[in-house]
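Structure incoming, see below.
As you look at this complex, bear in mind that one protein chain is not there, while each of the others sits in place.
Chains: A, B and C, in written order; residue numbering restarts at 1 for each.
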Amino acid sequence: MANQISVREPQIHGNKNHADVTQDVCNIMDRKPTWLWWLGFGLALSALALGLVSVSYQIATGIGTWGLNKTVGWAFDITNFVFWVGIGHAGTLISAILFLFRQKWRTSINRSAEAMTIFAVICAGLFPIIHMGRPWLAYWMFPYPNFRGPLWINFRSPLAWDVFAIGTYLIISATFWYFGMIPDLATVRDRAKSKLKKFFFGVLSLGWNGSFRVWHRYETVYALLAGLAAPLVVSVHTVVSFDFATSAIPGWHTTTFPPYFVAGAVFSGFAMVLTLMIIARKTLQLEDYITLNHIENMTKVIILTGGIVTLSYATEFFMAWYSGNGYEQFVFLNRALGPFAWAYWIMVGCNLITPQFFWFRSIRRNVVLVFILSIFVNIGMWFERFVIIVTSLHRDFLPSSWSMYTPTWVEIGTLIGSFGLFFTLFLLFIRTMPMISMGEVKSVLHYRGNGDNQNG
Amino acid sequence: MDRQMVAEFRNEFDLTDAVQAVRDAGFEIVDAYTPFAVHGLDKAMGLKKSRINQISFLFALIGITVGVLGQYWVSAINWPINIGGRPWNSLPAFMPVAFEVMVLFCGLGTVFSFFAWRKVKYGKQGLQPNLRATNDRFYVVVKQGQERKSTSVVKDIVTENNGEMVDQ
Amino acid sequence: MSEFKKKYYISHEEKACETNCTCSDLPSVEDAKLTAGFTRRSFLKTSGFSFAAFMVACSKTPVQKAIPFLIQPEEVLPGKAIWYASTSFACDAGCAVHVKNRDGRPIKLEGNPNHPMTQGGLCAQCQASLIELYDSKRILVPQLNGNKSDWKTVDKTVVKHLRKVRDAGKEIIILTGTVNSPSLLHTIKKFKKKFKTVSHVHIDDYSYSAILDAHEKNYGQRILPKYRFDKADFIVSIDADFLGSWVSPIQFTKDFQKNRKLDSKQISKLIQVESRMSITGAKADERIAMTPTEMKSFMSDLDAIIQGEMGTNPHAKKLAKMLKHHRGNSLVISGINDIKIQLIVNRINQNLGNVGRTLDIKKPSRLFAGSDSSIHSLIAKIESGMVGALMISGTNPVYILPKGEQFASSMGKVDLCISFSDMQNETTANCNVIAPGLHDLESWNDAEQTTGILSMTQPVIRPFGENRSLRQSLSTWMGLKKDERDLVRNYWKKVFTSRVKSGKTFTRFWNELVHDGFSTISSKRKLLTRFKDQQVKIDTRQKNELELVLFQSSQMGHGRHAENPWLQELPDPITKLTWDNVASFSPKTAGAYHLEKGDLIEIISGKIKIKLPVFIQPGQKNNTVAAALGYGRKGTERFHEIGPNWLEKKDTVKKGETVGSSVSSMILFDENFQYGGLPVTIEKTGKTWDLALTQTYNTLTNPEKTSPASMPVRPFIQETTFNKIQKNPTAGSHHGHPITTLWEDDHTYEGHHWGMAVDLSSCTGCSSCIVGCQVENNVPVVGKDEVLRKRDMAWLRMDRYYSGDGENVDVSFQAMMCQHCDNAPCEPVCPVLATVHSSEGLNQQIYNRCVGTRFCANNCPYKVRRFNWFDYAHDDVMENMVLNPDVTVRSRGVMEKCSMCVQRIQEAKFEAKRLRVPLKDGDIKLACEQSCPADAIAFGDLNDPESRISKMTQSGRHYKVLEELNVEPTVGYLTNVRNRDADEGKGEHHG
Partner (left out) sequence: MDKGLNKQFSYMIAMLVIIGFVMIFKNSTFHIPGNQQDYAPEQPIAFSHQLHAGEMEINCQYCHFGAEDSKHAGIPPANVCMNCHKFVNNTFNETRLADQENREPIASSEIAKIYASLGLSILGEKVSSGKPTEWVKVHNVPDFVFFSHKPHVNAGVDCAKCHGDVSTMTRVKQVEDLSMGWCLDCHRQDHKSLQNSAGRTAQLQDCASCHY
């Protein structure tokens, strides 16, 4: 058994030992940021600024500053919401589900993937609030005792479900992320020079001392959290899909939405992880940790989920035809041939064609190509949500109120702003926190028989 | 309290073997300090399976109950309001929230009960034989028996598992 | 409104002057300025007190002051509405109204159901005229040579001048719109006596002169016959939009419906011959499209055939046969203002023996007296400088006359031009004296619109300014200082014995008159000669490539209300266009000239050029271009400001421009004002123009590229024909499969269960319900840009669908408002319970709970929910006085929609409770329901088997839109029935 394992290609290249791992990972935080980091941070910040301007103008003036109308009540706002929630799925999925399946290759990407999840969910969570006509009353979405009778909330409303789903998801993912980071925080604390850093990480690491008795329970709790997070991931996007699935509008009123949305989420999520990891790996010289195998594995997941998404598109059309319901049929014809056909075909192009390239190993292992394709997948997935929302609304039942939709600069600014927020947070994260789970990487460094001699 | 002996190792496999051997030699392992969760060490140290999962199951139960009953009470008892002609008790519609509440309770409950466990002290520098314990060294703390020779026995086991004793 | 609720008081002044106080309860402008200042609603809702709010440093919430009356008039109770009967002259016909007066402020006009003419109907113009009372741009003090002045000086100068003119033997001209007020005519007569050289000229905004002249030739009297659409079984209308804008549309609609009762053996049949698409054309059982020139030949053929001579025109043949068949109870009318045509019409009716049966010339209508020839002579006189003084009241000649500028300049020749208008307009600009008149709601007036029926107008609010009615000004200048009321009252006192045949005392008669708003009186017969036939020669040879057709739109008329935001934003019933007039072409013609919707073109006739955007109008006659009168009024620049202000805002009108453009100059003015048939050419400018349409997809047929085989046409409108419905009461309805539901039903409506039904075969699409709703529910005006962005706020919209193609299309209307579904899809999606169901089946929207997620609007299959995208302006202090204090003014970011006038339901309940009697069917009338001249809308309790609504629901024609979604709407529709032969096949293309 032992030699079997030993012939397997190691997860981490450049035969590192434990100390090297600590060294490499902590280096990212310790050394001065590279000009590349500054560049990225600058861009991210300016995007964020643009977003802030747009949002504050919108909140000060009214939703009217968006291109919406009496027929199309949602467009960019909810599109972005679903998009970001989708992105937020890979993280927890990678760490939780791959952990449960004992996929060792997760170890070097799960930390940053989880961080990405949290930041994405933060971005997502903003949209339901700013898309309100009176965002300052957003707290009415929560059931709390009051002097109004008391008047609670409507637990039958998918939006109320969203509040709980997204809230729970954010809290649990954050917990999972932080909990998994405690040992590494201790490591950082123990090698910290400055008093401040010592204090800071001292607080965060909760007095972790590597005692194996703690490790023992810690492992159990971590497994439990993973076990919880896995169904949670699935539930969250299911609930998001309910926003549409439970409605009465043809094109929304679709029972296949939950699996369809979850697959889509994972699809886009992994694409985003790839995008980020490839950048990180290049700029932070992490080639040894985020190896081509990691990239390849993720592209494989993309092929799978991409397949499911494709199937969903097909199913939708089939069901529309099969149902014999004129309104349904119209909506789908209208998607493919109507005024918003261009959006539909962008979606199809990006989500159906792109993954097919990954059938070829050469492409899977070509970092540049993978990077480009992953971005295409992200674009495609954004348009998927746009198509679902706008094309279903703009021509529904009564032709008298059919209309078109064009975004205003305020909406576009808000979209860019959300990306700004996301990257700002992520760049700050890699500077301040151990972005690779040292503990777990160390645990997969050696197997009996291959590592012993290297500990000089 | 009786004296303790601390041994340092350079990798997880030596540690595990040594611990196993020491225990076989009839010594009591106080604790081990490792930079990561060493696979199989729990067996070697003879640690029992943690019962924390039962606690979290309890929290899950509480969560789901609160979720379902809470929603039912709000929508059907406290102030029943006719919402789109749906029945007072729209159980299917209550499921998503019930589930989320369950997960929330269970997750936080588990983590907090873990923190509540006394070995974690807020903001405290860990008591550990050496700072490298969180980096690349592996330590085991053995309870020294009464016999004089015991020290040497442990020392032997340690050295043949290419580790070395640390004196405090 | 239920009987017990409606107490009409005789006017304030009546009471006031008995309890010698000077109507301190009626607010003056100052009050309004002081009070309307702050929150939109509260000052109104706590009305009766005036309010002043200011933060006191120590207190958490603003201190509110409550100021009681000093001496409270008996019938005035703060917070309780009082109703006064009156008459509004906002439209040419003049609608009998009940004015809802709340704390001294008129806030709503509703039709007076007892009035024999309008019979409870109320046109859009009259309803909307309410806001003109509160117009901050009104002239409230007399003006002398363009500067503010006071009555003393004005009176002095005017009288001095009039004397001079009289002595110089020059003429004093009183130029008015048609005056049918006996008392005013009397005053003018007196005025003539006083200043010898006075002559009184009538001028109508839209001329009906030809009809009157024709009758003069035929019967020796200039009369406008009273048309009896309730008696006519077969109606042929040649270019007369009598359901929309011709003569007296409301009255005609009411009458027309009387003979369209589907339960009776037979109903009347309407054939409309026209070039453009009008409301009447949309309603017609058969519609024949013709160019104005074709109409002429058609008429002469029709006439010929009826007289038994030869005629070639196939339509004429067919119709002649039908007309003969319906001898005596057919009716032929024509809106063509051409004496030749009218002579033919008269002859046809005479030959068919309709006179005295379907049209009454013995008790004629007195709505229009204008004579085109007298306008000619007037202009001539002025040109020749014979005129020393020109008094202009109730008309705007500079705008309505084809050669307006010319008239304006010639006014310069007159030393004294007096305008009685209370608004600046094209004419006042050329007047050296402005003696501002009163709004109908401020003034005493009487009118005899139809011989024998006297309508009364009484003031319901103290005049805002120092304004004086024409009557008052004239008598002042005659040197008799009289209170206005007395002027009217005394006249009737004088003629009482001669004109009122009844045992009543005068006081009794007067009080009843003021109380009821009308009274029947006797009037001496006009002596009509026997029918003198006139020979008419119509040359039918001429052939034009492109003919211009001008018309009055039902909302804008001839521009009198151009400054009324409600009417400007009221979509045209046919085109669905707001804030513009257009040059409309038939699709074919547009294609021939390569015109696209929105292209800006120039219409050219001789030297005159008019810029108008192109509009493609299905059903219009090829080779015609139609344009609405009444646009391009000066003063509509004011709408530059209207609408929410933000970065990407487009102005409703650019600075210094007007809403639409005036086409008056295109009126052909030879012997008569000719509104149709002017040959024109067009030229593209290459520019384009945004058209703010509330509906941009116009048929129920899916766009062919995306049309599924299973549903080429959407089944929202059911149509059938009369003879089919007779055989099978459910004809035209498509039978949906039975609906099953998963939900157990927790919600039985044991009390009331409110519901509504719209009878599509009565509805004419006139859209006065929309204004009614807007006034009642404080629906904001949002401006052109917002409409362009599809953000119009109207709670009730009139969907209009075309079917058929080319010149031969059917138009179907469908009033669409919140359907108050029992399984409302909007409700379960609202996270904060801002829209939930009431125990009486209402779909409630609670503004103050709404956080504005818009999910409800998205999930509404009918798309009837409206969102407050901005804070729609309510900062015009004066205008705010029109707001209904019982309805919240919605703030930014909340959803709103039809509430089924829940405030009326509640009010009725309260009253019933007070009187300890149960609610009766009809106690509650919704704003849209009461204003409907066709009685198409019915509201009531579905749980009451006797109610009108229940009966309609049981009807075989009753159906619900999108029933298959199982949303269970409580609003239903009744199949549209057209009286056409089944073999014509059309009429059921909707599925």
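In the analysis below, contacts are C-beta pairs under 8 Å (C-beta built on N, C-alpha and C of every residue); 3 or more make two chains touch, one makes a residue touch a chain.
These figures come from a predicted structure and were not determined experimentally.
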| item | value |
| --- | --- |
| Residue of C:Gly79, C:Gly146, C:Gly412 or C:Gly606 in touch with the missing chain, whole complex considered | C:Gly79 |
| Residue in contact with the excluded chain [from C:Lys65, C:Lys193, C:Lys317 or C:His734] | C:Lys65 |
| Listed residues C:Asp338, C:Glu840 or C:Glu929, member touching the removed chain | C:Glu840 |
| Residues belonging to chain A that touch the chain removed from view | 146-151, 198-199, 202-203 |
| Absent-chain interface as seen on chain C, which is shown | 39-42, 45-46, 48-49, 52, 60-61, 63-72, 77-80, 749-752, 836, 838-840, 842, 844, 846-849, 886-888, 899, 902-903, 906, 909-914, 918-919 |
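Operating definition for what follows: only the chains that are shown with their structure count from here on.
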| item | value |
| --- | --- |
| Result of counting contacting C-beta pairs for B-C and A-C, higher pair | A-C |
| Cα-centroid distance, chain A relative to chain C, in whole angstrom | 58 |
| Separation of mean Cα positions, chain C and chain B [Å, integer] | 81 |
| Multi-partner residues of chain B (each touching 2 or more other chains) | 83-84, 86, 93 |
| Sequence positions of chain A contacting 2 or more other chains | 151-154, 156, 160 |
| In the complex, chain C residues that touch chain B | 743-747, 821-828, 833, 836-839, 968 |
| Of chain C, residues touching chain A in the complex | 644, 646-648, 695-700, 702-703, 705-711, 714, 716, 786, 789-792, 797, 799-801, 814, 816, 825, 828-833, 849-855, 857-859, 861-863, 865-871, 892-895, 961-962, 965, 967 |
| Interfacial residue positions of chain B with respect to chain A in the complex | 10-14, 31-39, 41-42, 45, 47, 49-50, 52-53, 56, 71, 74-75, 78-79, 83-84, 86, 90, 93-94, 96-97, 99-101, 103-104, 106-108, 110-111, 114-115, 117, 119-128, 131-136 |
